[in-house]
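Removed from the display is one protein chain of the complex; every other protein chain stays in position.
So, chain A:
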Amino acid sequence: MLYLHNIGTYFLMIVEMFRKPTKWGVMKQLILKDIDDLIIGSLGIVAFISFFVGGVVAIQTALNISNPLIPKNLVGFATRQSIVLEFGPTFISIIMAGKVGSFITSSIGTMRVTEQIDALEVMGINSLNYLVFPKFISLLLYPFVISIAMFLGIFGGMVASVYGGFSTAEDYIAGIQLDFKPFHVAYAFIKTSVFAFILATIPSFHGFYMKGGALEVGKASTTSFVWTSVVIILLNYLLTQMLLS
């Protein structure tokens, strides 16, 4: 029953988020601040993880090819497919659920605990529009983060393959270009856009509707990470079934 209540409240929150808009002059500042916090602030960790995971995917693929009949360009091909189809959109989104999601939950939750949200409401401000809408808009740039992750993942794979002696740069690049389907990139960005919406709204829901004190802010951050990850994994399955099968 509580789950149903929470699901209903979540959808009502989304509707409320678009009502009674905040003054554009103020909203613009909030959006820019959230772009800095959520997008620019995540580039470092996303770049680091993507580069090295790309390298690991390439090495593992190469080490599992023992048959001399299998062409060496398969390393590039397999790395590209793994990165573009799954690692970029899904794996990075799970990491972002931890980094960005817990930041959103704890910052909004702290505002709830310290009555800053009450202060907004007393002033007659739509607190959901003020707090959640800018996060939703700034996360529209999330596909930009994922495209960087894809590029660095594939590049990391190439560096690991070439310097590890598993493949030549020419073979790897030929593999990247092999049997390329532009729809796979479209599929990745469709998933990314859906995950961006989830990343903005589920952590906000857990922060906004939390009750209690500092301890509960921590618990809400953990719960938010768990639910954001669960929803991302479930939607990943559904979208893959719908778009690729």
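One rule holds in what follows: a contact is a pair of C-beta atoms (placed from the backbone, for glycine too) under 8 Å apart; a residue touches a chain by one contact, two chains touch by 3 or more; residues count from 1.
To be clear about the criterion, contacts and distances are computed from a predicted model.
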Chain excluded from display, named as in UniProt, from "Anti-sigma regulatory factor", "Beta-propeller domain-containing protein", "ABC transporter ATP-binding protein" or "Copper-, silver-or heavy metal-translocating P-type ATPase": "ABC transporter ATP-binding protein"
Listed residues A:Asn6, A:Asn64, A:Thr114 or A:Thr222, member touching the removed chain: A:Thr114
Residue among A:Ile125, A:Leu140 or A:Val231 touching the omitted chain: A:Ile125
Touch residues of chain A, complete complex, unshown partner: 20, 22-23, 25-26, 33, 110-111, 114-116, 118-119, 121-125
